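Structure provided below as structure tokens; questions to follow.
The complex appears here minus one protein chain, its other protein chains still in place.
Labels A, B and C are assigned to the chains in the order they are written; within every chain, residues are numbered from 1.
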Amino acid sequence: MRISVQAEDFDIAAEIKNLRANRTDIGAIATFTGLVRDIHGGKTIKKMTLEHFPAMAEKELAKIGDQAKKRWPLEGLTIIHRYGALYPGDNIVLVITTSHHREAAFDAAEFIMDWLKTDAPFWKKEQTAEGNHWVSAKAEDDAKKDRWN
Amino acid sequence: MRISVQAEDFDIAAEIKNLRANRTDIGAIATFTGLVRDIHGGKTIKKMTLEHFPAMAEKELAKIGDQAKKRWPLEGLTIIHRYGALYPGDNIVLVITTSHHREAAFDAAEFIMDWLKTDAPFWKKEQTAEGNHWVSAKAEDDAKKDRWN
Amino acid sequence: MNIFYFALIREHIGTSSEEIDLPTGIDTVSGLISHLETKGDNYKAAFEHSDLIRVAVNNEYVGLDHKISNADEIAIFPPMTGG
Partner (left out) sequence: MNIFYFALIREHIGTSSEEIDLPTGIDTVSGLISHLETKGDNYKAAFEHSDLIRVAVNNEYVGLDHKISNADEIAIFPPMTGG
């Protein structure tokens, strides 16, 4: 399991290559990339600043990854979350899961994303023409997480 | 929507880049890569030959893609399916979905994979130490497809 | 009519395509398959398990009761295993 909390961008091709290595037993690779959108809640986003809690961030991502590995037979798992100043079109988060079977890869990636939204210690602040504001947590994100229980 | 049926390998990074272009309105990118595994049904796979029906293959992939686009608000969609002689570790199929929201991207990619398994005119023949055999269609694949109805 | 065979069905029959004249009185896919079975044991073996036969007429999937004419192009193959 590779976990990284970083300011710099990630390279999805390099990350997939790293998980595949020279293995020939992987049947399925699912990836999810979350990006900064130029519009959110009807407002034009100029910039997004991601604050994080360094002492907890990697640890919590690893915990979420461990939960996914307990639930599904994964061959490999990568979670990368960026912090700092980001702009529309920039990458925020990357999840890669590899498994013998497609369903495990898909479900684990979606599970990890759902849990990241509510349990990873990151906070988004958006800069718009009308000013800056912290993004509110969404009740629907709690609901998405809860469906895995 | 980009659809390709090809003998040559694909480059996931180039395909993602192509879908992203310079857009800043994409919030989520889901990808799925299916690969040849070295073991299937307890047998060691030396080689897999994928036969296809050229007159229908791209058309059927496009139909499945169109169905996904009707069901979910996708920003972009790529489906690539290889044919010919493949070896363990080789790529078989790539699906990429982009959307404003992660759930649409995940669900559409999974839907497309489920439908591909039963509706795309491709047939897998495996070469093992004990001989060659055509892969049997799985009842569970029909069940996976049916859950979308 | 032109008939195309794929995968295991192609291997049983021993050719990937052939041209035949649809006999008078046969106007469905299942009728065509019954007719083909009279052509030899290789055809019988190919069509032994009717639940493992899939058919396309003019590049569209159809059921076994689909109506056909001599102008149609037929493809016969096992359940697909792509993806």
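The working rule: contacts are C-beta pairs under 8 Å (C-beta built on N, C-alpha and C of every residue); 3 or more make two chains touch, one makes a residue touch a chain.
Worth saying up front: this structure is predicted, and the values here are computed from it rather than measured.
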item: Chains in view that touch the one left out, judged over the entire complex; value: A
item: Selected from A:17, A:46, A:59 or A:101 as touching the chain missing from the view; value: A:59
item: Option from A:90, A:103 or A:119 whose C-beta touches the chain left out; value: A:119
item: Touching residues on chain A - with respect to the absent chain; value: 34, 50-53, 55-56, 59, 81, 92-93, 113, 116-125, 134-137
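Here is the rule we go by: only the chains that are shown with their structure count from here on.
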item: Overlap residues in chain B, where contacts from two or more other chains coincide; value: 34, 113
item: Two or more partner chains touched - positions in chain C; value: none
